[in-house]
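Everything below concerns the one structure shown next.
What you see is the complex with one protein chain gone and the rest in place.
Our next item is subunit A:
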Amino acid sequence: MNAGQKSARRIAASNGHLPRDTICTSCRHRLSHQPRRHAATAAAAAEEQLPPPPQQAMQHIPPVTAKAPAKAYRLLASPVLSRPPLLTRELTSFEKAYYLYQKRLNERLAQPFSRYFYYKKGTPGDVEWKRKAKARQTAARDIGVYNAYGREGWNDEVLYGDQTAEPENQVDALIRDAEGKNIVDDQPVGDADKDGEAVTGDATVGEGQRRELQKIEVERPMPRMTEADRANDVRSLSRKLDRSLYLLVKNKEGRWRFPEDRVYGRENLHQAAERILIQSCGINMNTWIVGNHPVGHHAYTYALPILSKLAANKLVPTSAAARRGEEGEEREEFGEKAFFMKARIMAGQADVSKNEYGHSEFQWLAKEEVKKAVTPGYWSSVRNMLAER
């Protein structure tokens, strides 16, 4: 049994009054109650003769009158507020090439497109389909000009430097197709060299001209780069849409940390995290604390113990002496232990103008930017709980 377990056992076994502000509520609750007994374990436990509980021995000890301040660590809750990625990530060059190759292989192996099912003979849709399919030689619209059934069907790999697999070009081809144009400009089809003028006599051109008159404007997808990306606005939530962004604040000492505060009274880490988000970054955020358990912790020991007074927090009715308005108890603190609670932001924006902790600024940063902003000791505690993307 390691030391940590021993000490926890001792706390549990003492069965006395567990100090409130040194241990989180759920742990205190679990430790101060007997573990649940189930039918299977109860039978086994009944056979062993349990030693007399240690309470009886402890009752003989006269209660110590604690005059000196209590000694403890400062217990902090720290919500790690993140905005999950909103966009898919950029594909690697290998993935782009692989997907294009697989699509071309699929064209080679799939059954031909059943035009008769989708277009009735002689309808404008049918005419348009035939015109477009003639230009691109295949049913798929995003694999470039490629004839899977022809003599050169084997030539399904694009050459080095070919841009067909780039997502912008594929989007472009799809939009051109939706607008009624061919996916490629004046591509010579087979032997016939058809320019704009060469096909004037063709019946299909009338259709194409009508399309021109209608001016079908297909909405283009929004760009992946936003204004905030270009300006590198670290306070904006619309920056780096394909990454997770984390909220960091600059505290009184001028260090970048996740927002943090003491746990007061009987509140648990989840409630503390919710309160800290409100007190540090305002109410203009729709947030959600994921789960009741911390995702990480950071421990720090002070060079010299600090004598601090536990004041009340106005949002926590159970905090020490909150109701009576008297001075809180004194405590000698050796260091601090911050527990990180995972949180997500759905809407809104942080606002540190009215915060109660003396924060001066905030930033929304991706993981590698967090590393640059925080101290190395803090980074080593938080690095493993931040998502790569």
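In this section, a contact is a pair of C-beta atoms (placed from the backbone, for glycine too) under 8 Å apart; a residue touches a chain by one contact, two chains touch by 3 or more; residues count from 1.
Here is the rule we use: contacts and distances are computed from a predicted model.
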item: From "Large ribosomal subunit protein uL5m", "COP9 signalosome complex subunit 3", "Origin recognition complex, subunit" or "Vacuolar protein-sorting-associated protein 25", the hidden chain's UniProt protein name; value: "Large ribosomal subunit protein uL5m"
item: Per the touch definition above, residue among A:K130, A:K314 or A:R389 touching the missing chain; value: A:R389
item: Sole residue of A:Y99, A:W129, A:F334 or A:Y357 that reaches the chain not shown, by the stated touch rule; value: A:Y99
item: Option touching the unshown chain, where A:L109, A:M222, A:L304 or A:A347 are the choices; value: A:L109
item: Residues in subunit A touching the chain absent from view; value: 2, 4-5, 8-9, 12, 26-27, 30-31, 35-36, 38-41, 84-85, 88-89, 91, 93-97, 99-100, 102-103, 105-106, 109, 117-118, 152, 155, 157-163, 165-166, 244, 290-291, 293, 295, 342, 344, 387-389
